[in-house]
Structures are given as structure tokens and as C-alpha cells.
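Following this message is one structure expressed as C-alpha cells.
The complex is shown incomplete by one protein chain, all other protein chains being positioned as in the whole.
Read from first to last, the chains carry the letters A, B and C; within each, the first residue is number 1.
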Amino acid sequence: MTISLEQAEKAIVHAKKKAGKLDTKMNIAVVDAGANLVAFARMDGAWLGSLDIAIKKAKTARFFDMNTGLIGGLSQPGGPLYNIEHSNGGLISFPGGIPIKNKKGEIIGAIGVSGSTVENDHEVADAGASAI
Amino acid sequence: MTISLEQAEKAIVHAKKKAGKLDTKMNIAVVDAGANLVAFARMDGAWLGSLDIAIKKAKTARFFDMNTGLIGGLSQPGGPLYNIEHSNGGLISFPGGIPIKNKKGEIIGAIGVSGSTVENDHEVADAGASAI
Amino acid sequence: MTISLEQAEKAIVHAKKKAGKLDTKMNIAVVDAGANLVAFARMDGAWLGSLDIAIKKAKTARFFDMNTGLIGGLSQPGGPLYNIEHSNGGLISFPGGIPIKNKKGEIIGAIGVSGSTVENDHEVADAGASAI
Partner (left out) sequence: MTISLEQAEKAIVHAKKKAGKLDTKMNIAVVDAGANLVAFARMDGAWLGSLDIAIKKAKTARFFDMNTGLIGGLSQPGGPLYNIEHSNGGLISFPGGIPIKNKKGEIIGAIGVSGSTVENDHEVADAGASAI
């Protein structure tokens, strides 16, 4: 099972709405079960550097089937996954990446959001993931 | 002047419609005036390998402000731009990438399409670019 | 709005003057609104390794529209943006990169300086950015 383009675009629509409510400008990426990009949107005026970060957050969330912030908790100095960010062409391990599940609870992809505080990034990603 | 997300999404909508009429499954990428990704869509079942090609076609079209196929005509063995594809982290120089202009004729971004024959790729890209 | 070559070269002239007053040898890079290089100068005897750092500082400052040192304050172990440096092909998050604004206050590019202490790097970057 993998996410469809229609689902990915629905996630982006909901993420954009939430971003608007929070008065933020976001980069929003959705990857499929294979961690490959399905849909992407950069809101006007969003940080250029967040383009790559949003995609990397989505990939990271699907690479390990967990929220990106959880990985960051393990990758700190002295932690069990110290500097795991060097793998896979670069991971992003702070909040804003969330797996996307279907109604059966199967992971079918992931969403990554970047452009504001990590709290806002996570909230916008959650709005997108929850729409599916 | 650079393309807005609204314009980029409009280009993708029109490109997807044309892809449907041609019974093809496409990866469609839109970049802004700085050659940075603004919006992307991969239709269900489209070739995975075309994801990167679509993005590279869009970038290539904006890098040189011309249709990608024109570059390929110059980069053949014996041609003046032989192996130019080694620059910029990898160019794609066959058809499917087209600059996007505003109503004044200024280039504000580019669209890249990959997933079928180069003739179909070009036709779908043209449908997207013409919608702006 | 993006920086012109004339403005970028003016920023470099002022940065070089400041570098001379501080008795330092700097690499100085200026990028445009799309984070692409516009002008660059490496002063005689400046560290070779600072060439890439200066360019990455300029890009980083434009990627997030803030001074590079601010990002470094957030990317420390335990911080909200820990290891953000793995994105965008490599960020530099210590001081020396500053956005460049036009007279209306719009960001039109950025300058990055590397070759001495981060305090000197920042001071030289500021001399360049302030000249526009």
C-alpha cells in the first residue's frame, strides 16, 4: 500500500490551511511508501533553505517510520544514534516529519514541513497527515 | 519576477489533464526564477526514475532559458556543447522542459515533465506552461 | 528584486577595505535572491578552506533570511535545529553570513565571509552588506 497523488495533494491542501492559520509560510513535501517524492508545495515567500529540509524530513520519517523529532532525541552527543544524520544523503532529525497512515493504520508515506519554528512545522505536518 | 505557488499549481493541473488525455502517467515539476522547486506532482504509477528527470528538466530549462530539447541538439558528439550535461549537478537535455513566461513575456520559472515518450513529455509540459 | 552585479561588487570592495583594516585575508562571496553566486573574491594568502565556507555562509544567510550565527545558536546539541547543517548540500551556521537588503528593506541577496575569527568574519560581512 502506498499513498496516491490525490491523497498527497489532499494532505498538502490541509497543511497549507493550517500554515495560513498560524501565519507561517511553509515548504511541504509528501513521499510515498518507497520514500520517493509524490507532491510538493513551497508557499510564496517561504524560506528557500526549507525546500530541502521539508523533503528530507518526509524521507526521514518514512525511512524509520517515526516522527523525525524522535530520531533527534536519539542522535544527540552520547546518544545511541549519534550523528545518524550523515546517512542516506542527509537526514533531518528535528520535528516536522510525520508518517502518514491509511485507515487500517498501515504506513503509506510521510509528510515533511519546514519554514517556521519546529513546533509550527510539526503542527502543520500533523494537519496534513491527519487529513488522510 | 518569479512564479507564485498558485501559478505553479495551475500549471500542474493543466499538465495532469493533458497527461490524462494522452493516457500517460507523468512526473511534473515547476521551478521558480531561481531554478528552485515550487511545486511537484507524481501521478500514480508513473516511473520512479522520472521523478529526478522531471526536476532536472525544469531546472535545465530555467538554467538556460530555453526548451531542454534545444540543448540536446547542441550537446551531441561533435556538437558545440558536447557533454554539457555534466554541469550543475546533472542536466537533462532531451525534450520535456520548457520555460514559463508571464503575460509580459518575462521568464518567471520553468516546467519539467517526464514519464512517457519525449514527444508526450514535451506536449504535457507545453500544456502546463501555456496555462500561465 | 535581486542584487545586481554592480551592487555585489560594491559590497566586495567595502568588505575588502574592512578586511585590510583588520589585517585579515578573507574569502568574500555574494549571492542573489535565488541563493546563486553573483560575485566572489579571495584575497591573496587567504585560507583555501575558507573559499567553500564563504560561499556556504552566503547561501545559508539567504536560505533562511537571517545571520548565519543565529542558526548556529539553534543547531547545537539539544537545540531545536540540531544538525540542520546536513541540509542543502551543507550549511555553515557560525557567524560571517548576512542577508543584504535594498533601501526598502527587501532582502535581495546575502554576503558570506570567511578567513579569520568569526568576529572578524562577521564584521567584514557587515561592512559589505551595509554598503548596499
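Everything that follows uses one rule, which is that a residue touches a chain if its C-beta (ideal position, glycine included) is under 8 Å from a C-beta of that chain, and two chains touch if they have at least 3 such contacts.
The shown structure was predicted, so the numbers you read here are calculated from the model rather than taken from an experiment.
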- Using the contact definition given at the top, list the shown chains touched by the missing chain. B, C
- Missing-chain contact, candidates B:84, B:98, B:113 or B:129, resolves to B:84
- Item | chain C, residues in touch with the chain not shown (by the definition above) | 4-6, 9, 34, 36-44, 48, 51
- Message: Need a quick check: the contact residues on chain B for the chain that isn't drawn.
- Response: 34-35, 59-60, 62-65, 77-78, 80-84, 86-89, 91
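In the analysis below, only the chains that are shown with their structure count from here on.
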- Taking each chain's centre as the mean of its CA atoms, chain B sits from chain C at a distance in Å of 32
- Item | Distance between the centres, which are taken as Cα means, of chain B and chain A, whole angstrom | 25
- Message: Could you work out how far the Cα centre of chain A sits from that of chain C, in whole Å?
- Response: 29
- Message: Which positions in chain B are in touch with at least two other chains?
- Response: 34, 36
